[in-house]
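Below is one structure, written out as structure tokens; comments come after it.
With one protein chain held back, the other chains of the complex are shown just where they sit.
Here is chain A:
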């Protein structure tokens, strides 16, 4: 599934060359034809995060204080970890944990 991922608020520093925008192709989990936010998080952890994954993830979710938007909509009203993604969705992760 083709997705555009964007990392901001300092999260980009955890990725290779601190790139903010990533056009990616995320395969559905075996046996399921779909990609959920939960599945996307583990894919990001193994494929994009280069350092300090604990700044991004805590347990099986994002670290509290990291905001997630799916097509510019707060993931808290899109179903959270269970939200199903669709082709060409844009998913944005923004950390609120950096200095103000």
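Quick note on the criterion: a contact is a pair of C-beta atoms (placed from the backbone, for glycine too) under 8 Å apart; a residue touches a chain by one contact, two chains touch by 3 or more; residues count from 1.
Simple rule for what comes next: contacts and distances are computed from a predicted model.
A.B. asks: According to its UniProt record, what is the protein name of the omitted chain, chosen from "Cytoplasmic tRNA 2-thiolation protein 1", "GPI transamidase component PIG-T", "PRP39-like protein" or "Translation initiation factor eIF2B subunit epsilon"?
C.D. replies: The chain we cannot see is recorded in UniProt as "Cytoplasmic tRNA 2-thiolation protein 1".
A.B. asks: Hey, which chain A residues sit against the chain that's not shown?
C.D. replies: Contact residues on chain A toward the absent chain are 8-10, 13, 36, 63-65, 67, 69-74, 76-80, 82-84, 86, 92, 94-100.
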